Every structure is written in C-alpha cells, then in structure tokens.
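Note that one protein chain is taken out, while the other chains of the complex remain in position.
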Amino acid sequence: MVSKLRAAIIGATGYSGVELIRILSQHPHVEIAMVISTSQEGQDFSKVYPHLKGIIKARLSALEIDSISQQVDLVFFATPARVAKDLVPRFRDNGVKCIDISGDFRFKSPEIYQKWYQAEAANEKYLKQAVYGLSEINSELIKNAELIANPGCYPTATLLGLIPAIQKNWINPYSIIVDAKSGVSGAGRTPAVGSLFAEVNENLKAYKLGTHQHLPEIEQAISDFCGTQPLISFTTHLIPMNRGIMCTIYANLIADIQVDDLIEHYQNFYYDRPFIRIRPSGTWPSTKEVYGSNYCDIGFFVDQRTRRLTIVSVIDNLVKGAAGQAVQNLNIMYGWNEATGLYLNPLYP
Amino acid sequence: MVSKLRAAIIGATGYSGVELIRILSQHPHVEIAMVISTSQEGQDFSKVYPHLKGIIKARLSALEIDSISQQVDLVFFATPARVAKDLVPRFRDNGVKCIDISGDFRFKSPEIYQKWYQAEAANEKYLKQAVYGLSEINSELIKNAELIANPGCYPTATLLGLIPAIQKNWINPYSIIVDAKSGVSGAGRTPAVGSLFAEVNENLKAYKLGTHQHLPEIEQAISDFCGTQPLISFTTHLIPMNRGIMCTIYANLIADIQVDDLIEHYQNFYYDRPFIRIRPSGTWPSTKEVYGSNYCDIGFFVDQRTRRLTIVSVIDNLVKGAAGQAVQNLNIMYGWNEATGLYLNPLYP
Amino acid sequence: MVSKLRAAIIGATGYSGVELIRILSQHPHVEIAMVISTSQEGQDFSKVYPHLKGIIKARLSALEIDSISQQVDLVFFATPARVAKDLVPRFRDNGVKCIDISGDFRFKSPEIYQKWYQAEAANEKYLKQAVYGLSEINSELIKNAELIANPGCYPTATLLGLIPAIQKNWINPYSIIVDAKSGVSGAGRTPAVGSLFAEVNENLKAYKLGTHQHLPEIEQAISDFCGTQPLISFTTHLIPMNRGIMCTIYANLIADIQVDDLIEHYQNFYYDRPFIRIRPSGTWPSTKEVYGSNYCDIGFFVDQRTRRLTIVSVIDNLVKGAAGQAVQNLNIMYGWNEATGLYLNPLYP
Partner (left out) sequence: MVSKLRAAIIGATGYSGVELIRILSQHPHVEIAMVISTSQEGQDFSKVYPHLKGIIKARLSALEIDSISQQVDLVFFATPARVAKDLVPRFRDNGVKCIDISGDFRFKSPEIYQKWYQAEAANEKYLKQAVYGLSEINSELIKNAELIANPGCYPTATLLGLIPAIQKNWINPYSIIVDAKSGVSGAGRTPAVGSLFAEVNENLKAYKLGTHQHLPEIEQAISDFCGTQPLISFTTHLIPMNRGIMCTIYANLIADIQVDDLIEHYQNFYYDRPFIRIRPSGTWPSTKEVYGSNYCDIGFFVDQRTRRLTIVSVIDNLVKGAAGQAVQNLNIMYGWNEATGLYLNPLYP
C-alpha cells in the first residue's frame, strides 16, 4: 500500500481553507497532516468550525516554516492576498511543493502585480516557476509544476467560457464585455460592514468598476493561451447568496456561426474533461446547478440582429473557483485521475 | 373642499395591485373606490392580504365594466399581459381614464405586439391614444393623456439611464448592451416552479435571452425619444431577492467625455425631477438604496482603456418600475405635484 | 403656525438611528435638528447612507452636550448599550428630554442592570425618572415623562402578546415559555463574524440561551404591570432575514377559555390603539405582514388536549421594536395623536 501524500493548509480557517478540508478529508490519496492558522493557533479546529466535528480531528498549528516543511509534501495557501508571496519562496527553498489559491503568483510581471495589488510582488524567480492552474487549459504544464498559481474565481468562469471561442477566432477580442456576478463567500470571513447580512440581503450591488484585480488576470491568460491581446470591460456584482459565480459574457461575432457550432466546438474542446458541461441550445445554466461541485456549466446565445454572442458560464466560487480546482491541479500534478476526490454532486435545492 | 378622484384597481391581488394600494391609500387626492379581482371576488381584501388590515377596508368586486365606469374616474390595470387590451377600450368608450401597468398598450405597432406577446394587439385606435408613461421623459404628453401605457420595469431603469447620453450623441447606439437583473416579485404571484423559494434562493439564473418582450419596448422608446434606432443586446437575470432591478448598461463612447461630464449633464437633464438621483464619481447605486421608493439612482464609469461607458441604473421594480410610476403619471395627468403621495423613503436595511 | 419640535439623534448611523430618520423626516411636528455620530463626525450623512440622499441634508455632528442642549428640545439615543447611561443625565441636567432606545434605563434596580449588562448602572436618580415606554400599556405615565426607556424589541412583542392574558388571570405565570426569533438587523451594523451574510444565510441559530438581557426586562415589566412575578423560559433565535421578530409564547391555561374569548378580550384591551391588530381564529401573523410598519399583530391557539395557550406575536424589530415605538412615545409625550408620522404601510412582498 502506497502511503498518502501529506498536505498542510495555511489559512485553514478562511472559507477556501475550510472548503479544502471538506474536499481533502475524503481524498483517497491525501492526508491533511497540518492545518495552520496564525490567528487561532492551538485551538481545536472543530471549535472554530463545529460542522467539521467528527470529520477532521486537528488542532490549529502555528506557522513554523521549517517544521512544516519537514512534515509535509505540499502546502496549500488559502491565505488572503499579499501573504503567500513571502511564504511560498521559503517553502520552495525547502523543497516543498505549493498550491497558492491567492493571487500572489498569477502574474508574470511584477509591475502588474504591484499596480493591481498595491504591494511588492514575489521574487521573480518564483513568479517564473509558478504555473497558472487553469486545469482544463493548462494541464501539460501543471503536470510538471511544483508551484501552482490557482486561478481567481471570476477568471476561471470567464476563461473557461471564452477561450474556445477566441481560439477559433470567432469573436473580436476587443469587443469583450464580462458582466460578472458573485455570491458573498468570495469576500471571505473577515468582518466588514459590506459583507453583513443586513447590508447584502435584499440587495444587489455593483462594485470595483474598472479596478478589480481579476481583470488583468483574465487579459493575461487570454494573451498567454490564445496569443491575442484582448481589451475587456469587466464589472463585478455582489449577489445575495453564499456561493456561485455567473459570468455573462458578450462579444461581437466575426464568423458566421450558430449556437450549434459553439456547442459542438466546446464539446470537442473539452472532450474527456469531467467538469465542463455544455448546455443544450436554448437553455442556460444557473449557479445552483453547480452548487457545491467542481463543475463549470456553459451555455450560449447568438443574436442574429446584433451579431453578438452571449456566453453564460457558472461555477461554485469556492469549489471550481478555489479549493476544488486546487485539488484538481493536485491530481494532475501527481498523475492521478483529475476527478479524484472531486465527485461532489451539486446540492439541489 | 375638493372631492377626491375616484379610482378602481383591476388586478388588485397581484403584486403591482397591492403596491398601488400601499401607495394610493395615503394619496391625499385619491380615493380607492373599488378593488377588482375576478379570481377572488366577494372576499374581504384583508383576508387575502392581512398586512392591509386596518389600512384598506374593501371587498373585492367583480369586473362589471359599466357599473365600474359609473363609479370611478380612472382605472388602474394591474393585470397580467393580454388582459387590458380588451378591457381598456370598453372603459375608454365609457369616458373613463385608464393607466395600464401591463404591456398591452406600449407598442404603436400591432405587429410588434403580436410578435412579442403572442396575441392579437388592442384595436389601433386605442394604441394611438395611449401615451408611453415614462414620467421624466414624456411629461408633456402625459399631461393631456387619458390612456397611459405605463413602462415596463426593465425599460424604466434602462431608459432613464440611457436617454440623456444618447441625446447628447455621446454613445454609439448600435453598441449598447443591457445586462439586466431583477428580484423575483417581477414574476408575479402566480404559482410556478421557477418562482418557488427553494428554486430561486441561493441561485442566480439567466433567462429569456433574446426573447424578452422588454427589448423591443426599449428600442422603440429610444427611437421615439432620441430619433435614433438603436440595436441592443438585452439579457435578463433572476436575483434571489424580492424587489429591485439593476441594469448594467455598456456602450462605446463616441465623444471625449468623462464621468464628471456625465454627472453634470444628467443632473441638468433631470433638473427639478424629484425621483432621479445621480451618484458621485467613483460610486454606484445598489438596489437597496431605492427599496420601497420611487427613486431611480444612476452612476457611471468611463473606461479609458476600452473607451466604453458603463451606466448602473437601479429602481424598485414594483414602485418606479410599476405602481409608483403609475401614480407619478396620475399626478402629472391631473396637474398635481408629481411627487404627491410618493414620499416613500427607502427602507434600509 | 406652531414651530416644530427640534430633535437630535445620537447614534444616527446605526440601524435604529437611520430608521428614526426615515420616520422623523416625514413627521409633521418634528425637525431633525442634529444627527450625531462620534465615529463619523463631519461626514455628509448621505455619503454614509446614500439611500437618504435628497431626504435629509445633514452633516454628522460631534457629541458636544452643551451645544446640543441649546439647540434641541429632545434627544433620541440610538446608541449601543452602556453609552446612554452616562450621557442622558447630562442632557437631563440641561433640561433636555430624552428617549433612550438602548437598555440603559429600563431597569429600576441597578443590580439587575449590572448583572445582565456587565456594567455599572446609571445614577439611580435618573433610573427613577425613566418611564418604561411600552406605548399601549404605559401611556398614562408616558404622557408626563421627560425620560423614556424605550422597550427592547423582544420584550415589546412578548409583552403586548402576554399582558392582556396575564391580567385576566387566564394563564399560569410560572409556566410561560417564550420562543423568540429575530431578523439580523437586531444585531446592529458593527462588523462581526456572526452577522456576516455567508454565516447567517441558509442558517438558523439559537443563541444566548438563558443569558439574554431581555429576559429580566420582560419579567420586570410583567411584575410591574400585572402585579404578578412570572418565571419565564426565554430562547432567542437568529433568522436569515433583515427585519422582523416573532415571539411564539406558550403558557398553561388556568381558565376555561377559547380562542374567541381571547380575541374579544384583546380587542377590548387594545380598543382604539391603532397599532395592535388581532388575527381571526385559525390564522396567525407572519413577520412580513408588519414589515416596515409600527404594527404588532397577534394570533392565538388554544390546545384542548394539553390545555395550553399559544400566542404568536410579530413586530418589525426596527419599527415597533425600536424607532417606531420611540416616535409613538414622543407623540404621547407631546399630546399628539399617537400615530402621527407613523402611517407606515407594511411593504409586501
């Protein structure tokens, strides 16, 4: 019997961290060896999150890099922005593989990171090492990666919806508009007035117009994967729900195609990839249909009047948009079936 | 002392009807003389809607057109589509003024109505009589109208946000994309699987892509008011909340303007109109900020990179998007201050 | 023309404060002369709460007691617990009337306050001055009060539902169980993990069993108003909604009465009081039926098998449970109709 991979989770008490634990606790090849929280060190984990009682028996550990490095094979960073950039290099120098769910290693250019994250970027040596973990698009590089920059939630939904059409040269890359909508768990567990129930419930808010850090991430990824530099309008909205992202994507068609062409192409493009589901013509996905799962569901509308294509792409922001895709990347890195531990049926209703 | 205007409400037990009653019950110049429901005739209204106990004492009456015509000066139609088109003419022939909240009299062209509503249109004589009741834009005609076609909820938010920019020739009318989001009360009180709590809650749904009947309404109104025929992409989404509409509107700029220019122009355009509030630069409205009120709040973003304008326009779909604007039109018709009876402060939180 | 009463609101940026402003801004006899916030002094109020733009034009003032005292006739305290107890005496010494929405002046006994609020009580001289502002029960004393201790939200719903039955000696006061449920706005606007949308939504929580400070308030009020010392079990629950309180109250019957007897007695007891509505037999109120209004709706069930009475009492926690009842008390103090400024129709749906 082969021994399990030993993993640590840093930032285990945030929502992405706790979602990693939900998933990894049932992964056949992984042992959650350590859960680390600088803020609640020493506490029994099931005191912080009673829903995990009986599922994980662990005490929150302090962040001692060398000690952790000796005990685990791989570290997940489920930390807020600007934390992993200084920690990852030290784990890498200790030979530990890293999967960073935050945005700290997603940009190749330190300047772009600095501009959008208002902080100095990680050392370029490590930025170069990092592989952008968009599982369905970048598997070849992920296979050999030792440091994964896990994609952001909005970029995941947007890119999976857009890339096949751009690669076919079916849409004008300067005409793309992404109207993005997210549940509130994306804002994390840090208390803030804007995340209070009484502020968000019965409310719909547009936020960060033109300044969301996921915009340059999307543009960089399209440029990298499609070899064309797009110019995208990107608006984010806060929806009164816990989980779920929908990106409604608009672009001008530059080819004479129909919905059926799109469906056929996307099905081929994602052939054999277990987590992409293409909707039949005339129907579009809703976020509840992927709730709690690693699926990305995609539907299309072609408007003959305006010659514009609309793509509707949905994911669960905490699963395919964070912890689930991180585990999918782990599976790819280790040569396991990419769906291992990710047979998470959507919860409906 | 002047006697009050006597009004009837047909379709009083739907959500728009009950919202009319909330508003009219405190209107200083109006008496709710009759509330009519074909489905629940004879019932005490506060049995159907206990929240109105002590506020309105009325029994639901049958739909007897001549009898109603003798008792009231004006009829509000808060009926589903395809009902008012046959009833309004008979009231008009009896000399009764009508305000129709449904879509039956919004199109001048019977063909367009037939195409989008899958039913024969009203007699053209009455279609011609009907004045499109977008209060802030069409007051002059509303003043002398005897039949008002009250605008749809999505068109109200969209048009109030778009028209000033189009009239200035600041945006390309062929580039307009309206990403529209609505609370569930817009679907009415008729039981349907798609409106069930367990289906809508924790969910976000795109629906009716390319087929929503509010699209031709928006295009016709822009053509009528701005003299330019636009070509619009229009997508509607169902948000897990009771009330509120947000239209996020995208268009290509064809003039060298900034957010401050937009703010100044819109403030001038809507000068002295009590229900339009323009947001300061760098902020955008959320639907809760107009909850329960007749306001339409509008904010802007100009993206220098893409030369695209984003307009965020919000209303309460049951108030400014239905019953509130109907009362505003009533006020204009009768020469009263247009805010009479509409001092409804938003409920927050 | 009589000049208006000049009022200040301290703690204007909390949810009770902002609800006071919603109500008072349309009160015919009151002018909101000052809005005070220690945390956001100097800010334009509509920057903090954009929904109030155009409704109130005010800058948040600092808490300068003597200056405020010279400018206003009366001060509302919409402050967290433990703030008013030190401030009210200084305003009272300046001759200013006070209505305290917090719990600081509700107990006659300093020891009980100290035990349940973990802080030293206000000076007893002022505790004695304070009149418990349960409007329907205590109007006679409220008329001449200069310092009102506005009741808590749970006590308001509970006491209005219980007192008439206790006074008739119909129920055993040692058998009372109050199962109380509240929306989240009751927790205020201070950021806390437990009030985050993602924690509260799709969740139902029981909290503070046996330790909620509203329990002794309820028992004291029953003792004061009914002359009998009850012994109550009191459990509070957090409901995923913004507004609304429901108290489901259980007690053993000690008289041979039926629902109709209860309805008749309660209707007589609250005769001519505009805000109490008694539900017909076999129906019970829901919180949405009083949403945004000052109503308290009450329904009954008599279980012949167990000889137990169930009372269902609902209010909007921010209106009848806070700001609305405060204004009702103001009206009573000044001899105005108690409903003045409180014709707030429930918002439905």
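We just call them A, B and C in the order they show up, numbering each chain from 1.
One rule holds in what follows: a contact is a pair of C-beta atoms (placed from the backbone, for glycine too) under 8 Å apart; a residue touches a chain by one contact, two chains touch by 3 or more.
Predicted, not measured: the structure shown is a model, and the values here were computed from it.
J.: For the chain that was dropped from the view, give me its touching partners among the shown chains.
T.: The chain that is not shown is in contact with A, B, C.
J.: Among C:Asn203, C:Ser223, C:Gln258 or C:Asn337, which one is in touch with the chain left out?
T.: C:Asn203
J.: Can you say which of C:Ser25, C:Ser139, C:Ser286 or C:Thr340 touches the chain missing from this structure?
T.: C:Ser286
J.: Given the contact definition stated above, which residue among B:Thr158, B:Asn242 or B:Ser313 touches the chain not shown here?
T.: Touches the omitted chain: B:Asn242.
J.: Since one chain has been left out of the picture, which residues of chain C touch it in the full complex?
T.: On the chain C side, contact with the omitted chain comes from 174, 177, 179, 181, 183, 198-199, 201-207, 209-210, 231-233, 235, 237, 239-244, 246, 248, 250, 284, 286-288, 291, 299, 301, 303, 305-306, 308, 310, 312, 314, 349.
J.: By the contact criterion defined above, which parts of chain A meet the unshown chain? Give residue numbers in ascending order.
T.: Touch with the absent chain occurs at residues 15, 18, 22, 25-26, 49-55, 185, 201-202, 242-243, 274, 277, 279, 283, 285, 288-293, 295, 297, 343, 345-349.
J.: Since one chain has been left out of the picture, which residues of chain B touch it in the full complex?
T.: Given the touch definition above, chain B has residues 15, 183-185, 187, 189, 191-193, 195-202, 240-242 touching the missing chain.
The rule is simple: only the chains that are shown with their structure count from here on.
J.: What is the shape of the graph in which nodes denote protein chains and edges denote touching chain pairs (line, ring, star, complete, other)?
T.: It is complete, because no pair of chains fails to touch.
J.: Since chain A and chain B are copies of the same chain sequence, what is the angle of the rotation superposing the Cα atoms of one on the other, rounded to the nearest 5°?
T.: 180
J.: Distance between chain A and chain B based on Cα centroids, please, to the nearest Å.
T.: A distance of 39 Å separates the two centres.
J.: Once you find the CA centre of chain B and the CA centre of chain C, what distance in Å lies between them?
T.: The answer is 36 Å.
J.: If a residue has to touch 2 or more other chains to count, which residues of chain A qualify?
T.: 183, 198-199, 201-202, 240-242
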